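Notes to accompany the following structure.
Just one protein chain is left out here, and the rest sit where they should.
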Amino acid sequence: MPVLTEDRRDIITPPPVLPGHGGGGGSGDSRAFPVSKYQIALWIVLTTIVMLFAGLTSAYIVLRGVPAWQNIELPSMLWPNTVVLFLSSIAIEFSRRAVRKNHLQAMKTWLALSGILGLGFIGGQIAAWRQLVNAGVYLPSTLQSSFFYLLTGLHGLHLMGGIVALSFVFYRALSNRLTAFNHEPLKLCATYWHVMDALWIYLFLLLLLS
Amino acid sequence: MDDAHAAEHHHPQLGFWRKYVFSTDHKIIGIQYLITAMAMAIVGGLLSMLMRYQLAWPTSLSPIMAKIFPVAFSGGIMEPGFYISLVTMHGTIMVFFLFTAVLTGGFGNFLIPLQIGARDMAFPFLNALSYWVFLLSCIVIFSALFVTSGAPMGGWTAYAPLSAVPQAAPGQATGMTLWITAIALFTASGLMGGLNYVTTILTMRTRGMSMMRLPLTQWSLLITAILGLLAFPVLLAAGILLLFDRMGGTSFFLPAGIIMNQMPLAGHAGGHPLLWQHLFWFFGHPEVYIVILPAMGMASDILSTFCRKPIFSYRMMVYSMVAIAALSFVVWGHHMFVSGMSPFLGSVFTLTTLLIAVPSAIKTFNWLGTVWGARIRFTAAGLFALGFVSLFVSGGISGIFLGTSAADIQLQDTYFIVAHFHLVMAIAPLFAAFGGLYFWFPKMFGRFMNETLGKLHFWLSFTGVYAVFFPMHVLGIGGQMRRIYDPTQYMFLVPQQPVNVFISIAAFILGASQLIFLFNFFGSIFGGRRVTEYNPWHATTLEWSVPSPPGHGNFGVELPTVHRWAFDFAVPGEKEDFIPQTVPATVQAKH
Partner (left out) sequence: MADGNGPGRVTLSGVVLAFLILILILASLYLFIAKPYWFPTLASVHGESIDSLFGVVLIVSGIAFVVVQGLLGFFIARYGQNGSERAAYWHDNPRAEAILLIGTAVILTVLVFMGQRVWASFYFTDAPADALVVQVTGEQFAWNFHYPGPDGAFGRTDNSLITATNTIGLDRNDPPAKDDILVIGQMHMVADRPVKVRLRSKDVIHSFFLPNLRVKQDAVPGMGIEIWFVPNKSGAYEIACAELCGLGHYRMKGALTIDASQADFDNWYKEQLAQQ
């Protein structure tokens, strides 16, 4: 029988959970590191997302210079949609400020609003795609249309990931597990959300200013 | 032991499946990675044996081969398409599914919490998930070998348009799609792992384990993980663009006017094949450092242990790894000197490439400095660490020829390149991995591997790898191109065909001698001599302060406290010739 882990040591009691830094840093080991592991994990995730879009951006910039490049008319839906996403970012920020002052009801309301606006943005993006299709502009039509569908699609997917995270946070909020001193999930979700908003504005400008 | 009984209620006995298969324990996950990567190594190695058979005797009929592979060897001679599929799959499997997986996935997972003094990774469930996604990616790439239209044929580098147009070659249809899928899954697995490693090493070091007290293995794993997090998403971006070109009718890499199989490829315009190369190599060059850096870290620690002497200039070893990692992002164009890229860029990349040789040279001097004045214990692990140094020197020096862009004109896409990257990216890391396996096997399984067989394995392998790969430099100088199914088609290559035969025979012997290792490894898991002490090698790092194998939670009730760096060997005035990191500083607290 392969001896892989001896059960003799299953009898160890993990050390007691120390009051975490910013709510839950590490698995209970005493940590001198000033940043929680969830925060580090979030920044790493954001870095990889940025690198993904950086790679796509460099492809965009390279191909922007070829003679065969043709600009498409960006669907009008994108303008109001950008406002919607921006408002959802404001909403989640208000939610975070509310929880810091322990206004739990306001936190929940703003959070819900943010989620709804986020979903609204996704719906708006789908509507924008519809606008393009109706104008006869499809994925392979021109280089810029290919990038348009690709970039907005990928951004939308990542935002939907954020919506899923937001719904988990919302569930926690509803079960009253978020307090003024213990609301790291909301903080992290808000950061992710803001970055997704900034990413959208960046992509929109990239498409617009070509 | 009242605590013991109390805790038993906290941790109910896990069943076989939860404990050994679907475990979230980093040690199990690490071993899972190791064994899976070994299986992929066997596949990749067998593919290369077939390649060497073809290269040595390209026109000989073989009824036996025709019997074993009726489709690939129809008529007794290998099909050209089969050959370039072998090349593609061998490279893909080895680079990703063996080397990246075994070093970062296998050793990284097993060692990180142990060496930094943590009970497990920061996110154990995510860790397990990364393994299962990795396994899935292995299954997908393996399945590409059995596709009826052929396994992918674009080389592991998958240059467009060959990879972007399904009808460009038989294997480029379903086979290529499976390739992209497998790589995407592998990327996902790697990113999950990298996230865990960085978070764990940064936030979960035990008390006293400052960054500059980390073993070099840990530094290398941290830096490698950061490299991966920055580089792999760009590969993913490239893969997405490629997928859309293949299936969505887009033209990211496809210009207008392509004629494929006598027919114009309609509907494409504006794309640029070089864009693929830029994106791929922006990832690809950091990737080779993702392979070599953990090897350097591990080899350094193992070397120091068996030299019974501190690693020479630990500080510079750390700085040089950081420098190598940073520079690795600005050298990618040296893969593209003759690609049609602007010659001005070529000049820039020559400068940066030769610059990156400097920190690598520093590391080599430091390894020499470690062996100088040492008292070497020639265990199997120690031998492989020494072999690593020699191989890295050989492989690194051939890189100088290739970095000078003008010389690269003649050598690009020849066997000189093949020799260079095998020595430096495959064989040197392989030796570091072997060293790591012999070294940490007792800690992983509570048994020793057989030392005599281990040494035999080393002598045969060290001789074998040089016999196989050193002559390839000469083949490349003579002009033999890469990925060539039959070199004898060219009159100017026929005179050096004996070298190909020599290499192939050496390769068969080298391949066969790996069976000794496999027999030793798996046999010792079940029947090896049991380890009775925590620290059989008299090493200094934290994993040697716990039982072999460590229990769940790694350390006892209390986590260890670290009082010194990992290299207190042969400290003057000390009773023992080594001081573990956990021993308080009574004599010297210099580090």
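Some points to look at:
By letter and in written order, the chains are A and B; residue numbering begins at 1 in each of them.
The criterion applied here is as follows: a residue touches a chain if its C-beta (ideal position, glycine included) is under 8 Å from a C-beta of that chain, and two chains touch if they have at least 3 such contacts.
Computed from a prediction, not measured in an experiment: that's the story for all the values here.
The shown chains contacted by the absent chain are B, with contact judged over the whole complex. Check B:74, B:347 or B:561 against the missing chain and you find that the one touching it is B:347. Among B:34, B:47, B:65 or B:84, only B:84 touches the chain left out of the display. Of the listed residues B:14, B:145, B:453 or B:571, the one in contact with the hidden chain in the full complex is B:571.
Although one chain is not displayed, chain B still touches it through residues 80-81, 83-84, 87, 153-155, 159-162, 165, 168-170, 255-262, 264, 271-274, 307-316, 338-340, 343, 346-347, 350-351, 354-355, 357-358, 361-362, 364-366, 368-378, 383, 386-387, 389-390, 393-394, 397-398, 400-401, 404-407, 409-410, 412-414, 455, 459, 462-463, 466, 470-471, 473-475, 477-479, 481-486, 489-492, 495-496, 499, 538, 567, 569-572, 575-578.
Note that in this section only the chains that are shown with their structure count from here on.
Between chain A and chain B the centroid-to-centroid distance comes to 33 Å (mean Cα coordinates, whole Å).
Those residues of chain A lying in contact with chain B across their complex are 2-15, 25-27, 29-33, 35-37, 40-41, 44-45, 47-49, 51-56, 58-59, 62-63, 66-69, 139-140, 143, 146, 150, 154.
Contacts from chain B toward chain A in the complex involve residues 1, 3-8, 10-11, 13, 19-20, 25, 27-28, 31, 118-120, 122-123, 191, 194-195, 198-200, 202-207, 229-234, 236-238, 240-241, 244, 248-252, 256, 267, 269-272, 275, 278-279, 282, 445-447, 525-526, 547, 549-553, 556-559.
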